[in-house]
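Every protein chain of the complex appears in place save one, which is left out.
Chain lettering (A and B) follows the sequence in which the chains are written, and residue indices restart at 1 in each chain.
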Amino acid sequence: MTSISINSIELLIEVLGTLAFALSGLIAGLRKRFDLVGICMVSGVTAFGGGTLRDVILDRRPFFWVENSYWLWGLIALCLIGSAFLKSKHIDFTEKAIQIPDALGLGLFAPLGTQIALIQHLDPIVAVLMGVFTAVFGGILRDIFCNEVPKAFSDHQPYAIIAFIGGWVYVILIHLGVTELLSSLTSFLSITIFRLVAINRNWQLPKWNAN
Amino acid sequence: MTSISINSIELLIEVLGTLAFALSGLIAGLRKRFDLVGICMVSGVTAFGGGTLRDVILDRRPFFWVENSYWLWGLIALCLIGSAFLKSKHIDFTEKAIQIPDALGLGLFAPLGTQIALIQHLDPIVAVLMGVFTAVFGGILRDIFCNEVPKAFSDHQPYAIIAFIGGWVYVILIHLGVTELLSSLTSFLSITIFRLVAINRNWQLPKWNAN
Partner (left out) sequence: MTSISINSIELLIEVLGTLAFALSGLIAGLRKRFDLVGICMVSGVTAFGGGTLRDVILDRRPFFWVENSYWLWGLIALCLIGSAFLKSKHIDFTEKAIQIPDALGLGLFAPLGTQIALIQHLDPIVAVLMGVFTAVFGGILRDIFCNEVPKAFSDHQPYAIIAFIGGWVYVILIHLGVTELLSSLTSFLSITIFRLVAINRNWQLPKWNAN
C-alpha cells in the first residue's frame, strides 16, 4: 500500500469521525430546540472541542480548525442542511447510524492524541490521557453547553475507557519498537472493534455499590 | 475628527459595552441569589470571557484584564455597588436599559475580534468567528456558570448572527481596500443599528421545523 493511499484512508476516517461528532452535536442542539447559532456552536464544540482542549494543554497553535478553515465551512453547511432536512422522526435513526463513524473516529483520534503527546516526550499516562481527551472531550463539552449531565460520565457505556486501553496499546507497541504505522493501526482496530462489540452486546461498566 | 477624539469615542464605547456585559452577569447572579463572590465571578466571566477565549485561541498574552487591571477594580466596585443598591424591582428595568450599551458593545467587539484575527493573517471565516466569540461567548459562559441553557443558543433572537454578518461587512470592506477606520465604523454601525431594530421589532430566528 503506498503512503498516499494510507493518507487517503486516514483522511477519510478523520472526516467520517468528525462528521459523526458534529452530527451528535447537531442532534443534541435540535433536541434542545436551539436556533441555528446554537446548533452550529454545539455542533462545532462537539466536533472540535476535544482536539482543541488537547492543543491548549500541549500549547500547540494554530488549532487545526483555525489552520484548515474548510472544516468550519463544512460544519456550517452540515448544520444548515441538517436543520433543514432532519425531522423528529429521523433523529433516533440518525443517532443509531452515526455509531459506526463515531467508533471509527474514536479509534482514530485516541492514538492520534497519544502520538502527538509522545512526540513532545510526555509521560505515557499523560499521552494516553491526551488521546482520551481528543476523543471524548467534545462530547463532554456538548453536554455542558446543553446543560445536561455529561453522558460520558453517567451512561455506564464503555467509551472513554476503550480509548484509554487503546492508547496503552499504542504506547506499548511503540515502546516495543513497532513502527508508528503498525502501532496506530493496531490501536485503531482494537478500539473500533472493541467499541462496536460493546455497542452490539450492550456492555455496561460496573455500577458503584453504594451499600 | 482627530485621532485622539476617535480613540476617546472607542474607549467610551468599550467601557459602555463592557459595563453592559458586566451588568448582565451581575443581574444573572442576583437572580440566582449568589453571594458576592459568585456575583463578581459571573459578572467578570460575562464581561471578560469572550475576549479571553479569543486570546486563548489566538495565543495572545497578557489578556487585556491582566494587563489593564483597573478593569478588575471597576468590576469589583460595580458588583459591590450593584449588590448594595439593586433591588428586585429594579432588575427588569436595568435589563431593559442595558440593551442599548449592549448593542454598542456588540458593534464594537465583533469587528475588533475580527480585526485582531486578520492581523494574524487568519482566514476570513476564522476572523469573523473570533469577532463572534469576542462579542457572544461571555454571555454563554455566564449561563453555563449559572447552570442555565445558554440564552444565545435558545432564545431565537438575532444576536450572534448579527455579529457574524457585521464581521463579514468588515472583512469585505478591508478586502476592497477601504481603510481600517471606515471598515470598523461601517461594521459597527450596521451591527448596532441592526441589533436595535431587531430588539425593537422583536425579530425571531426561524424555528426548526421538527415535523
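Keep in mind that, in the parts below, contacts are C-beta pairs under 8 Å (C-beta built on N, C-alpha and C of every residue); 3 or more make two chains touch, one makes a residue touch a chain.
Model, not experiment: these values are computed from the prediction.
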Q) Among B:Val42, B:Val132 or B:Ile174, which residue is in contact with the omitted chain in the full complex? A) B:Val42
Q: Please give every residue of chain A in contact with the chain that is not shown.
A: 56-57, 59, 122-123, 125-126, 129, 140, 144, 147-150, 152-156, 159-161, 205-211
**Q.** In chain B, positions touching the absent partner
**A.** 29-30, 32-39, 41-42, 56, 61-63, 65-66, 69, 72-73, 83, 87-88, 144-147
